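A single structure is presented below for examination.
The complex appears here minus one protein chain, its other protein chains still in place.
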Amino acid sequence: MSALPTATTGRPEPARTDAAHGRAATGARVEFRSLRRAFGPTVALDGLDLTAGPGELLALLGPSGCGKTTALRVLAGFEQPDSGEVLVDGEDITRIPANRRDAGMVFQSYSLFPHLNARDNVAFGLRVRKVSAAERHATAAELLDLVGLPDHGGRFPHQMSGGQQQRVALARALALRPRVLLLDEPLSALDAKVRLSLREEIRRLQLSLGITTIFVTHDQEEALSMADRVAVLNAGRLEQCAPPAELYERPATAFVAEFVGTMNRLPGHLTGTGSVEVAGATLPVDGEIPAGGGPVDVLIRPEGIRAEADPEGTATVVSASFLGSVTRVLLDLPDGVAAKADLPSRDAADLLPGVRARVTPVPRPVLVVPAAPVREPSAGKAAA
Amino acid sequence: MTVLHPSAAPGPGAAAPTGRKAAGRTRRRRPPRAWLGALPLLVFAGLCFGLPAGALLYGALTRTDPAAGTTELTGEHLSRSLQGPYLTSLTGSVQLSALTAALATVLGVLIAQAVVTSRRGALRGAVLTASGVLANFGGIPLAFAFVATLGISGVVTEIGHLDALGWNLYSFTGLTVIYLYFLIPLMVLVVVPALDGLRPQWREAALNTGATTWQFWRHVGLPVLAPSLLGGFVLLFGSAFAAHATAAALVGGSVPLVTLKIADALSGNVLVGQENVALALSLDMIVIAGLVMAVYLPLQRRSSRWLR
Partner (left out) sequence: MAALTPVSRPPVSGPPVSTAPVAAPVKPARRRPRYWRGAVLTVAGLYFLTPLVSSFVFTVHVPNQGVTFAAYSGILSADGFTESLFLSLSLACATIALALLLVVPALVAVRLGPPRLRAVVEIVCMLPLVVPPIALVTGIATVLRWGPDHFSRTPLYQTFLAVQNESFPVVLVLAYTVLALPFVHRSLDAGLRAVDVPTLVEAARNCGAGRLYVILRVILPNLRSSLAGASFLTLALVLGEYTVASLLGFRPFAVWIVSVSGAEARMSVAVSLLSLLITWALLLVLSRAGTGSSAAVPAAGPSTAPAATTPAASAPAASAGGPSTAPTAVPGKE
């Protein structure tokens, strides 16, 4: 406790440098080791192994029910794993009660105590530890300052907006100087604009404090824009854990490829010798090649497809949406296949609906998966 | 009356101008004569509630000289209603209501918490339905059920030989036991939504900031519930205070209760000419019930804001 004020003294600016020094040492290393947790027949965690380095912001990303929240709650001590362990700085904390875990948590929403004002909410943990009132007030004021609400100490939760409430919740989570910060979809209940600004704010604060942070989200844009590394979870297992760019450019599995970003799924043929023929082009295959050869699906991002107006072309433009520097063009390919292509807007000027076009993949290594028996994923949606 | 008439009678009249104004502003939304739909209710309330209430107030505060035929304002009835046996009956009612309401609050919360924390939905449904029925199981039937159970020749009295232990249903204690029978279910109904409103995040946030379960209840749980609990207590107090039938069927005067006194005075069981004191006692009750409501409503407003 005594160390707390030094870390967050003064206004945000000096505090940042101070804190960066003070905190860098405290950034803890968090490890999940083969965590398993089942709720009745539902397996939420199926042998999860994952590590967050000191001071890192690690995002847990996945569809709902993939186990990301369970992992966070196991770390916070609200859930017990059936097997496996959680380590913080090498110590097994799996059996330690939640109230002695030293991990500050921000919940999805409405977790502020309704009968306390912002200041008392922030100082709650200090009050539990019998810190003197003066010190509590000082600390709460500093933290509220840090989250950009210096004048809101006297407000009650119902008098604050959702974004303000989450800032206070963040301050409360930081009040005890936890070694790990846990964020459980803290932005999902906010509207788009607030979400955007608060996400930058959280990242700035996290960097300045150097605190190891685990961030659960189902919003890939949020995960990719904020995190040092993103762990994609599916059905209780880790699919891939990598920095955002790598996740996008070199997805390790088909699930990641299709879950992160937009992906076209085009029919192709393996030609042997590690390449695949798709839409009239032959491209090298990246990663695993499905056994047996034959028909496969080729995964190509919209920016990996080029299209130009050509009366001889086999594709038809369905629609074109102007998105600023790029224009996304939906195309009908032969055999009922649909594709999306992101083109520089100036190249897409003549691709009006109904126009014939020629489609060529950019010659880059592509991922290949066994052909889906029924065609309905991303490409199908585009057609609709 | 001063309170009642203005609200009841000029209601529609007062509403009319606003109606026109509002209609002008948002014509699409507000048909100009929409308030006419409320007119029958307001007239009815003025006639069937306002009139008796006015008569009550008038009778409690005036004295008519039969010989001269003159009527004058007097505090005589009120002051008589606050003396001697009448005062005893008032304090008796207040004591019984406060005791039963306090007991029922504690016991009701325990039962409600047991139901809310249970993972079995069937248990919850059963307890809530039972509470809905039992809270309505007041009055005469309740009194007779207890006579059959704990009365002089009641089943439990005979099995347990309670009369030898000095048990008497027709007493303050006996009434307490009976009143709890409908007050506890009432409290369960009142407090279950409040307990449901206690978000699991609060407990987790408290644990997360180092609080023990006990500290959570002390610093968060109870303070957040306090308005609901107090509001529930006040409501139970009001119910017990206004109760008449159960006691009337049972005791017949051995426990001093204000409702029994009023009934006696009204049905001429005592001296003739007691009607005005009955009216004054009724006025006393209304004042107390009004205070109860004045406490209850703001509490309820606060808790609904916290527990939304």
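The letters A and B name the chains in turn, as written, and every chain counts its residues from 1.
Throughout what follows, a contact is a pair of C-beta atoms (placed from the backbone, for glycine too) under 8 Å apart; a residue touches a chain by one contact, two chains touch by 3 or more.
Keep in mind it's a predicted model, so treat the numbers as computed, not measured.
For the chain left out of this panel, the touching residue among A:A98, A:L149 or A:M263 is A:A98. Across B:L99, B:A135, B:L175 or B:V255, the residue that sits in touch with the chain not pictured is B:A135. Hidden from this view is one chain, which touches subunit B at 4, 7-8, 11, 14-15, 18-19, 21-23, 28-31, 34-38, 40-42, 44-45, 48-49, 51-56, 58-59, 107, 110-111, 114-115, 117-118, 123, 125, 127-142, 144-150, 154-156, 180-182, 184-186, 189-190, 192-193, 196-197, 210, 212-215, 231-232, 235, 238-239, 241-246, 248-249, 259, 262-263, 266-267, 275, 278-279, 282-283, 285-286, 289-290, 293, 297-298, 300-301, 303-305, 307-308.
Here is the rule we use: only the chains that are shown with their structure count from here on.
Note on chain placement: the centre of subunit A and the centre of subunit B lie 54 Å apart, centres being C-alpha means. Those residues of subunit B that touch subunit A in the shared complex are 199, 201-202, 204-212, 215, 219-220, 223-224, 226, 305-307.
Within the complex formed with subunit B, the subunit A residues making contact are 76-78, 97-101, 103-105, 107-108, 110-115, 124-125, 127-129, 158, 169, 172-173, 175-176.
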